[in-house]
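Incomplete set of chains, arranged as in the complex.
Order of writing sets the labels: A and B. Residues in every chain begin at 1.
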Amino acid sequence: MKRFLDLADFSREQLLGLLELARRLEAQPEPRALAGKILGLLFFNPSLRTLASFQAAMARLGGTSFVINPGHGSWVLETRRGAVMDGAAAEHVREAIPALASYCDALGIRVFAEQRDLASDLAEVTFNSMAELTEKPLVNLESAVNHPCQALADWKTMDDLGVPPGGRFVLSWAWHPRALPLAVPAAALHMAALRGMQVTVLRPEGFALPEPVMERARRAALHSGGTLRETSVREEALEGADILYVKEWGATACYGDAAGDAQLRATLGSWCVRNDWFAHTAPGCRLMHCLPVRRNTAIADEVLDSARSAVQREAANRLTVQTAVLHELLKS
Amino acid sequence: MKRFLDLADFSREQLLGLLELARRLEAQPEPRALAGKILGLLFFNPSLRTLASFQAAMARLGGTSFVINPGHGSWVLETRRGAVMDGAAAEHVREAIPALASYCDALGIRVFAEQRDLASDLAEVTFNSMAELTEKPLVNLESAVNHPCQALADWKTMDDLGVPPGGRFVLSWAWHPRALPLAVPAAALHMAALRGMQVTVLRPEGFALPEPVMERARRAALHSGGTLRETSVREEALEGADILYVKEWGATACYGDAAGDAQLRATLGSWCVRNDWFAHTAPGCRLMHCLPVRRNTAIADEVLDSARSAVQREAANRLTVQTAVLHELLKS
């Protein structure tokens, strides 16, 4: 394994192998496996779990890491090819990425969607423009429309909880003051489809996921024996659900148009997940969310503080699956 | 030992044991004692000594650490229970603390006083709201009214300097352009009382420490054989002093009222410690201050650059006592 950029790059067997390795390393840690190895972490955007858990994962394996935040103690970086750099950016990623890569054994990059042009974000133009600049093992720490570490942690979380591979998985939109990127909904949807689940996307009118995101999940479902449908009717979606996976995202129709998006979401305050959302789910239905989550706007305290919530297990599994990913990428 | 939050949580024997361990680890380092162990450091406020010395302490014991600064490379965190999160905070500590705790073996948290409501700060509402969210070993890196690592380092500093347990300890207010929190004066006062010293609080009218802070020190003094008094008369306070411990803090009467506080301190520029403050102290009287200190407003160059100053020894002792604390918390 040379890179961990997208679950779609791996066969189902490879992914099950990674999850098995994660469980093995939980049970039998290998505190010297990556002794002397260095992970470089490049964050263009804020982070809590990814920032802490990757440093912790390297340390658990005996390795070390360093963190670079462009614009915060480090230079603002330009990502556009051919740019005439007379603005704020002091350096181009074409110089920065190879330099950082030369100081480490593997590199992780987080760069959120620009949220200006949907096609560009769907094509991962920015992330890929950096990925092509190094041959070193590379990890996607969240890109425009992907977050494979979160997706793998979520997969393991459902395994841990005993959710059957063919269980009912509802990905539901939730309210947020701003249009958030599509990385987590796209990755979670794809993961649930890969896992073979009966997947429903529940979202208000105007917030359908882009067709390429749906199509990719549909193909994964077809291959794994899962199903995929979408609806804006909450009762219908949640009926019998085993997992309610909640996420906030922007309106596809208004992509890059903050005002239009704001108008669309203005009346959607009822999309804050409360206990009554679970009235007709399976009795043991669990709540999932990648975090960070805004309490009492996206999800109410009564749900997050209940036994239904699996968000802490998801967060903890970031460390366990990333330990496996790093072990695969860097173990000699 | 599961937590290091407040010197008051420990018996005098336990504290003397920690100081003994600190001296032992200075003489006989244990560079592999915490191999594989991880300390998470969560800083809501700036730091120099704490930030550097905790990372150094883990490294000296063979462990590692990671640092999270909410709002600087990481999400702004909400601390209030029940908040409807439609503002700047993207995440609540109720999610963030357990997540971080799952990535490390011990967690340190720094969160200064909000300086809006004195009762809330005295009750450590914010720090405690986070402390209750994890079972992991926890260290107070400075909270609203406490700074136990500084207090323990100061205790050791006086031991190093040969200041007798029953010596004269003067905690003096000094000028600062703004109202600083009560954490260090409260912690230093309590520590000196615990140590059995003859303690005097010297402060201008209006800057008496809150009664609960004084009462707590009074009780400690009663138990240890020390004494406690307060005065605004400099000559009286400093007579025969062995230690002049200087600190800036806000006016209790104007707590949370910056304008009122500013008015009170406007005429107090003479509260910048100069050589003549030592005219009637014990001849070997030493200056202490937790740092950071503003030169020539709180303490003059002539004092900080003199042989009286013990501030560097205090700073260095942060590392030594914290090494002992981490050893106690994390050594298997």
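As a convention for this text, contacts are C-beta pairs under 8 Å (C-beta built on N, C-alpha and C of every residue); 3 or more make two chains touch, one makes a residue touch a chain.
As the structure is a computational prediction, the values presented were derived from the model and not from experiment.
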(request) Count all the copies in this homomeric complex, not only the 2 that are shown. (result) 3
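Basically, only the chains that are shown with their structure count from here on.
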(message) Counting only Cα atoms for the centres, state how far chain A is from chain B in Å.
(response) 40
(message) Taking the touch rule as given, give the residues of chain B at its contact with chain A in the complex, in rising order.
(response) 35-36, 38, 40, 64, 66, 68, 72-75, 78, 82-86, 89-92, 94-96, 98-100, 102-104
(request) Going by the contact rule at the top, pick out the chain A residues touching chain B in the complex. (result) 29, 31, 43, 46-49, 51-53, 55-56, 59-60, 62, 64, 67, 69, 72, 177, 291-297, 301, 304-305, 311-312, 315-316, 319
